[in-house]
Structure formats: structure tokens, C-alpha cells
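Only a single protein chain was left out; the remaining protein chains are all shown in position.
So, chain A:
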Amino acid sequence: MEQPEECFDPLQFAVDLDLTKSTDENTDEKVYISKSLIDRANGSSYIELASTKVTCAIYGPRETSSSSDESYSKCLLETSIKFSPFGRQKRIDPLLVQYDNDDDCEEAELCSRLEEALLPCILLHKYPKSQIDIIIDVIEDDGQHLLSAIILSATVALIDACIELYDTVVAKSLKRDQSLFTLCYMPNLAQVSCLFFDGEATPAELDVLTDEAVKQCQLLHKAICKVVISDLKAAVTSNGKII
């Protein structure tokens, strides 16, 4: 084998990576929300929460292939989550088949959590004999905000697709010494859609976490409203329609 014409020392391309994260994760978390990226989908969104980046595409309500009795009266929800191979510190093999009884089936677990969080908020009875497909692509995962970014991106994409919702579901993840707490909150109805907790805590600590998560959810809700309404205004003025 011939050697290439020019050779470089690999160390000259090494970037100084500061892998020690600050323990104070709750300050300076930036949020970026964008919608209507994918033309072919009914609705789509892209969310950045700190360094977690997630994109979501919604197809539907479209004809369902299921012939069960349940599908006749209301809409079915199908979710699918896929990680990019470069999404985490350690490379994820995209061709690795994960079996259902495997402990490591993270994609399936995230799918079921997403369904649990979204099912109470969609008006399913308005779309009989149809199914809504939610396809989520995780571009980068920083370990803390994944579930909340997934739920937020699904909500923004549902709003973009004009699917009728009872309320906007806002999710916030908090990390306290190795335990991860995620709360899905509906601000206008003041109801918790669901709550996920991995780790150990006393009930008093859980109360404190819930209160703080609710406050931060309300801030996130304001960010979503601002993005949605400014997009609506821009769409109306670009179409030239006078209200």
C-alpha cells in the first residue's frame, strides 16, 4: 500500500476538551425552538435545551393499518425514537438490534414515556380511524435533558401540524446527585401529565423538586408561546392576508 502524499501529526488537531462540567446546571441553560423544518411532514420541530438537540417530525392523522376496535373510535399514536451514532460520548451502533427483554432498550423505554406524556393532551376522539406517527431523531444528548427535549419537540411539532390539543405539555428535567427527575406539566389547565423519576429521594425532596420543576415549566411555556405566535404572525404577513 502506498503512503499518502502528505502526512500530519494527529496531535496538532487535538482540541482542548474541558470535560469537567460545572455542578450548577440550572443557571444559564439556553433554549432554542424552531418549527416547520420538514416539508413532507404535517408538522416538525427542532429543540435545543442546553446541549441536547432533538428534532421531531409528525405524520398524520393518516389512514391506519390497524383494524382493532380501538382504532375505530379514536386515533392511535405511534412513536419512534432514533439516536444518531455521534449523539453521545460513546458511539452508538445504529445497526444494533435491541430486543424487548433487554435491559438496555433505551429507545423503546423513551417511546413509551413519550406516549404516556402525550396521550392525555391530544383530542384523540376527533380523528377516528387514523394514526399519528411521531418520529424523533436525537442529534445530541447531554445526559440530563433528553426526555424533556423529546416531549417539548413533540408538543411544538403537534402545534405546528394543527392537531387539536387540550393543552401544551411542557417538560422539565432536573438532576440532583445522580437522580433524574422529569415533570410533564400542562400550564393552562394546571395539571401534571406525568412524572418520571430515576434514583433515590425522600418525599420532602420530591416536593421541592416538583415545585421547582413547575416554575421552570412555566418559563418554558412562555418561550414556546412566543415562538408559536411570532411564527403565526410572520406567516400571516407573508401571505398578505389582512385580518
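Simple rule for what comes next: a residue touches a chain if its C-beta (ideal position, glycine included) is under 8 Å from a C-beta of that chain, and two chains touch if they have at least 3 such contacts; residues count from 1.
Here is the rule we use: contacts and distances are computed from a predicted model.
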* Structure fact -> Expected UniProt protein name for the omitted chain (select from "Cytosolic 5'-nucleotidase 1A-like", "Aldolase", "CCAAT-binding factor domain-containing protein" or "Exosome complex component N-terminal domain-containing protein") would be "Exosome complex component N-terminal domain-containing protein"
* Asked: Taking the entire complex into account, which one of A:5, A:63 or A:177 touches the absent chain?
  -> A:63
* Structure fact -> From A:111, A:171 or A:186, the answer for touching the chain not displayed is A:186
* Positions on chain A where the hidden chain makes contact -> 40-42, 59, 61-64, 66-67, 71-72, 123, 126-130, 159, 161-168, 186-189, 224-225, 228-229, 232-233, 235-236, 239, 241, 243
